[in-house]
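There's a structure below that I have some questions on.
On to chain A.
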Amino acid sequence: MSSYASPLFSIVAGSPEPIYRQLVDQVRRLVAGRQLAAGDTLPSVRDVALQLAVNPMTVSKAYGLLELEGVLERRRGIGMVVAAHAGSTDGAGDRAALLRPTLERAAREARELELDPATVLSLFTQILKESA
Partner candidate 1 sequence: MTRRSPRCSPRYSQYALLWHAAIAQAHPRAHAILLWSMALMTLLTTTVVALVAGVQEAIGWALCTPAGVVLFAWTMCLVPGATGLNSPANAKLVPGMRARLIELTLLVWLGAIGVFTIGLFMLRDGLAPALLLAIGVTLGVASGVAGARGSWILITPLLAGSIMSRLAPAWLLDALATPAAAALVVASMPPLGVLVTRALLPQAGDRHWNMLAHRERMLGACNKGMVPDGLLGHAWDGLMLRRDLAHRAPRALLMRALGPNLVPLTVAAAAIGGLTFAGLTYLGESSGSGEVAGKLVASSPGMTALILMTFLFQAGSVPALVARNSGEQALVRLAPAMPGLAPQLNRLLARGLLVRGVTCWALTSAAALLLALMVGARGEALAAQACMCCMALPSLALGLRDHARAPSWSIAFVWLLAIGVALIGPLVGALLYLVFGLPFWLCATVAAIVLAAALVRQRLRLVERAPWALPAARLD
Partner candidate 2 sequence: MTPSPILMRGVAKRFDSKPILDGLDWEVRQGQVVGLLGRNGAGKSTLMECLLGLRETDGGSIALFGESPDALSDATRARIGYVPQKSDLFDWMTPLQLLAYFKAMYPRWNDARVDGLLGRWGFDLALRNTPIRRLSGGEQQRLSIIRALGHEPELLVLDEPVSALDPAGRRDFLVELIEGVIERGTTVVFSTHILTDLERVALDVAFLKNGRIALQGDLGDLLDGAASEAEQGARTSRSLEQLFIEVTR
């Protein structure tokens, strides 16, 4: 049956983001961060659906969107494969753009806590140093 050991993707049901969009963002991040290299095969729609307990159509929709974007390409007989050029043209700017949604959320919380930008930035720098 489905193995629950270290799944490639994870989703959070009940968040404002639809599941397909979470998957799309995750794949984009993984490709941009080179965890998924060009030519790597992604797990089949069925496997992902069973592992995450989501509708296969949702996974298929995410894969389809990524294929349209050019991040993935479909190889007959193998499945979905990371497109060859996907990671290489991603400059730092493009990768930084992927971080934007998370930073926007953090900024919103900082505003609610009424923290000034200097404090927030020094905190963020400290965390980056810790996790490096």
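How were these picked? Simply put, all candidates are chains of the complex that A comes from, given by their letters.
Operating definition for what follows: a contact is a pair of C-beta atoms (placed from the backbone, for glycine too) under 8 Å apart; a residue touches a chain by one contact, two chains touch by 3 or more; residues count from 1.
Just so it is clear, the model here is predicted, and its values are computed rather than measured.
Asker: Quickly now, which of 1 or 2 touches chain A in the complex? Give its number.
Answerer: Result for chain A: touching candidate is 2.
Asker: Residue numbers of chain A touching candidate 2 in their complex, please.
Answerer: 1-2, 11, 13-21, 46, 49-50, 52-58, 61
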